[in-house]
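For this view, one protein chain was removed and the others were kept in their places.
We call the chains A and B, going by the order they appear; numbering starts again at 1 in every chain.
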Amino acid sequence: MNPTLPVGADYVRILPEIVLSIFGMAIMVLDPLVDEKKSQQLLGGLGLIGTLAGLVSTWIMAQSPGFAFWNMVQVDGFSVFFHVLVIAIALVLILTSYEYMAVQQLRAGEYYGLILFGLVGMCLMSSAVELVLIFISLEISSISTYILAGFRRRSATSSESSLKYFLLGSFATAFFLYGVAMMFGATGSTNIDAISAALNSGKVPLLAYVAMALMFVGLGFKVAAAPFHIWTPDVYEGAPAPVVGFMSTAPKAAAFAVLLRIIFEANAPGRFWLIWLSAVLSMTLGNVAALVQDNVKRLLAYSSIAHAGYILVAFAAKPELGAPAVMFYTAAYAAMNVGAFAVVSHLANENERYVTLENYAGLGRSSPILAGTLTIFLISLIGIPITGGFFAKFYVFSAALQSNLVWLTIIGVINSAIGAYYYLKIIVVMYMREAREEVPVLPIPLALRAALALTLAATVYLGVVPGRMLTFVQQSAQQLLQAEHTSAREQVGNAAVPRATQ
Amino acid sequence: MTPSLHLWLIPILPLIGAAINGFFGRRLSRQTVSAVALTFCGAAFLMGLYVAARFPSLELPHAEYLGHWIRSGNFMVNFEFYLDQLTLVMLLVVTGVGFLIHIYSVGYMWEEGGFYRFFSYLNLFMFFMLTLVLAGNYLQMFIGWEGVGLASYLLIGFWFTKDSAASAGKKAFIVNRIGDFGFLIALFLLIKHFGSLNFSQLFSSIAQQPAETAGVGLLTSIGLLLMVGAAGKSAQIPLYVWLPDAMEGPTPVSALIHAATMVTAGVYMVARSHVIFGHAPNALTVVAIIGTLTALFAATIGIAQTDIKKVLAYSTVSQLGYMFMACGVAAYSAGIFHLMTHAFFKGLLFLAAGSVIHAVGGEQDMRKMGGLRQYIPWTFMTMTAATFAIAGFPPFAGFFSKDEILARAYEANPAYWFIGVTTAFITSFYMFRLWFMTFFGDYRGREAAEHGHAPAHGHGHGGHGDPHESPMIMLVPLMILAVLSVIGGWVGIGGRFEHFLSPVFGEGATAVATEALSRSTEITLMVISVVAAVLGFYLAYVLYLKRPELPQKIADSLGGLYQAVVNKYYVDEIYGDLFVKPLVDGSTRILWHGVDQGVIDAAINDTADGARHVSDSARQMQSGNVRSYAGWVAVGAAVIIAYMIWMGVR
Partner (left out) sequence: MVPVSYYLILSGILFSCGVIGFLIKRNIITIFISIELMLNGVNLSFVAFAAQWQHLSGQVFVFFVMVVAAAEATVGLAIIIAVFRTRETLNVDHVNLLKL
């Protein structure tokens, strides 16, 4: 494309990805060399250091915002936000997994490596501004998650979950890729800025509409939005519990980042009713189906569909209101959902034996700490004040109301009320019902304590002092939306023209 | 740009202490718990002193901004701290007196269960109180306001196994909620009409408005609603009823929360809002009337109480009335001056009363005390200083502040002054009554003990031998406060205190004050109030030392009136019949049986059944078969593509 070689700044702008890859590879290489007993601590510790290094390198990356690799990668507040978010989620995941892997008697090495590789993909998704690069990073993140979902190899449900995820995921990705091809055909470019410029100057070709539809299929699948949510309950039920906490937040956040870029930055045509309907369907199907579930993992899977619906509500709003609301929601949802799954994975015990509602009876007495933390995550999922979930919902619905989406808001609020039922059901079971069979509660190890403390702190922080976070997401959303106007004019319809790195 | 003083540290320090003791206190020794509590509270005091030391070099008012808190549309609330002369006075009073009371509590609570819990709550209270005082906007102030209410609730009900303590806590909380409701509505009105809660912004925009002299306009309503809040927190008519009951809490709590600091929050809030009240003279008049009436009303109840803490409680209500009277005649600095001296001598009175109670093994009835002066000389001496201070004898602290208020009241309306002086006389009388009954005559406790009277609450050393002096750790705070009760008023000589606060409340008001009254009138007023105090002293001397049989005779001859006073004018009973009973009955019959069971429960059960059916059908989508899932995806994709093609060709 362009004869010039990448410069040093280009590498700085993908530094987190480089660092995470190096750590991932180091873990993979070390895995066969270390003793099985030590591998848990050693490689898990390395993974933890890897995520911390990822956070540090994100900070370094944030110091030099701009474009890299011939406008394929863009570092701005937006991408930094999602970098930090997904890496933080992975950090908590690793802390949760220490104990889980030992209890399930799984060999640890590859597991931590795969987390880091998946992370590379998700990070890249948030900073990629070029559709083919987005596709590749999407695949990097997906392939790692496919394997992670089936990591309890000996369990039939886990491998079934992995297979379903893999087949349906590839199926949906093919749609996305077809959409990319069509967009390339419609505009002659795969760069989002260039596409945006092409779509917003004159008549939009029919091919672009089809392309949007196809890309929405692929991304809708990744974020579990109806009607492409259908894989979620099965896959979440079978996959290892900590991985579900990860899967339901990090790849989703990254996919929402892509969706934000494509829909808002490229100002996707004809999207309104599409998103409207998908949001309503996701919220309603997710919440209604969750009502009768008695497997907690499956219940939370349906809840994650509903939450994807709430986030889509913000996509239907005006960009300048919707984008920050989406970002805030993904962060708050990540904190509470990862935390909830940390509790679920601790209680699951060997072979994930205890994951039904029944097993949670009497938890309030047998382990007040776990019951208490889970309660806080659940009330945050309901959206009760002083938790992040409240402000997340508040900003989404107020964005919708300010965009005159009255009906959508009403449906959303009704759905929140329905949702409250099944979250409260868990709380009621924990505190008010006597345990029918003895469910052993293992002592809470230090790493899990740290994980719970982090997620709890984040949930409460976002619920009590959302101001700082909100200012940040508003600024980054501003950058995202302004990019559309400033850069699009420079290079109409030509991806190959290199842009001066800012 | 003035440098940052890290004001946020001041409230945070006690919060850390509260957290440490709250989370780990159960496992720590008493020594460690008290060390933690004292360290963090003391550190806050040191920060207060540091702020005071840096104060002259600051550009005032000094604001420190920490970050956004809430942002919704154009409305924004920040975490911010606000420091001016008024804040500084409050800051030093709260941390200083608070620290002394912390020290005292170590001795007082040493043998109680839940030691760590007590100190955790106490530190928590300090956190909220300092948040209230240092707040840079009304919402942050409100957080502190609610928080001190919570801490007060927890501490009043500290001996929660005792029914009366638990219900006193509840009563305090509920009555305060009524006041808070007014406060909240005032805040809503401010948000609606001024779009801000930040002090500087708000006051500068209000200052540009004309004053509302006639009728009840916006600012007057806001002022009145703020006064409702202040009346709740500071125990003014008609919401004072919780404070006497609050004496169920441990005595250091009564000293800290229900005398020196929390109850004065209402005065502070009114003073802080002086710009609003300045533009709403009608609201200000209401403040003055409420304050004056409360002062007189509570003082009369104080005459007939026999529980030593109850006397002090009504006296607190009455003294708070003085402060509101001062605010009501726009003499804010006089009010704050009295707030400060009152914190010294009333804090001391409570602590000394605690020491007395401690000495006689938990007894609170003054009729069973007497002659204690020889047993507990240090307590006696400090209490004497405080009694003379509150009665308004020169040169004790109370004289200066009370005199200031009375002078300003006279200038506004002689009627206020007259009631004020009458109250001063009554105050002097009941305080010396307490003094004589407790410390003079013969010790009456022994007979009572022989009659099998059990101590009021389990101090663990009730019912034994002679009264004994408290340990040093309790006496030292008493002595420090006694010194302050004597000399604390001297800062007001020559209007120095007023001058210090004048940048906050405006130079104009002060100037008028000093010139309006001629020198001779001022001296006459001063003499009259001193005479009133002496008369009170003399009357108490005659009735309770010289001829102790007289009070009973007088009581008998007064009959019904006396009964009314003893029973606190039956206000609690009237409130009970008028508000509490109808509420309870109504909610039982209509809300519980009718609405809740009849309508809501029934509706919910039906909805739940319906929802289960819908939910069952919704999950039929989930067949478990990959190919059918792919079918859903493909159908969804086909529909979306078709829709988008339609959008495209349209």
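By our rule, a contact is a pair of C-beta atoms (placed from the backbone, for glycine too) under 8 Å apart; a residue touches a chain by one contact, two chains touch by 3 or more.
Note that the coordinates shown come from a computational prediction; the quantities given were computed from them, not determined experimentally.
Trainee: Given that one chain is not shown, which residue among A:Ile147, A:Ala241, A:Leu462 or A:Ala477 touches it?
Mentor: Reading the full complex, the residue touching the unseen chain is A:Ile147.
Trainee: Please identify which residue in A:Ser21, A:Ser64, A:Ser159 or A:Gln479 touches the non-displayed chain.
Mentor: Final answer for the missing-chain contact: A:Ser159.
Trainee: Hey, which of B:Thr32, B:Thr306, B:Thr384 or B:Ser623 is the one touching the hidden chain?
Mentor: Counting the whole complex, the residue in contact with the absent chain is B:Ser623.
Trainee: Which residue, A:Asp31, A:Glu237, A:Glu265 or A:Glu352, contacts the hidden chain when the whole complex is considered?
Mentor: A:Glu237
Trainee: Name, in rising order, the residues on subunit A that touch the hidden chain in the full complex.
Mentor: 1, 132, 135-136, 139, 143, 146-147, 150, 153-157, 159-164, 166-167, 170-171, 174, 177-178, 180-182, 184-185, 188, 190, 233-235, 237-238, 495-496
Trainee: Contact with the hidden chain only, please: which subunit B residues?
Mentor: 619-620, 622-627, 630-631, 634
The definition used in the following text is that only the chains that are shown with their structure count from here on.
Trainee: Where the CA atoms of subunit A average out and where those of subunit B average out, how many Å apart are those spots?
Mentor: Using C-alpha averages as centres, the distance is 48 Å.
Trainee: Within their complex, state which residues of subunit B touch subunit A.
Mentor: Residues 67-72, 78-79, 608, 611-612, 614-616, 618-619, 621-622, 624, 626, 629-630, 632-633, 635-637, 639-641, 643-645, 647-649 of subunit B touch subunit A in their complex.
Trainee: Give every residue of subunit A touching subunit B within the complex, in rising order.
Mentor: These residues of subunit A touch subunit B: 163-164, 167-168, 171-172, 175, 204-206, 208-210, 212-214, 216-217, 220-221, 227-228, 230-231, 233-234, 269-270, 273-274, 285, 288-293, 398, 418, 421, 465-468, 470-471.
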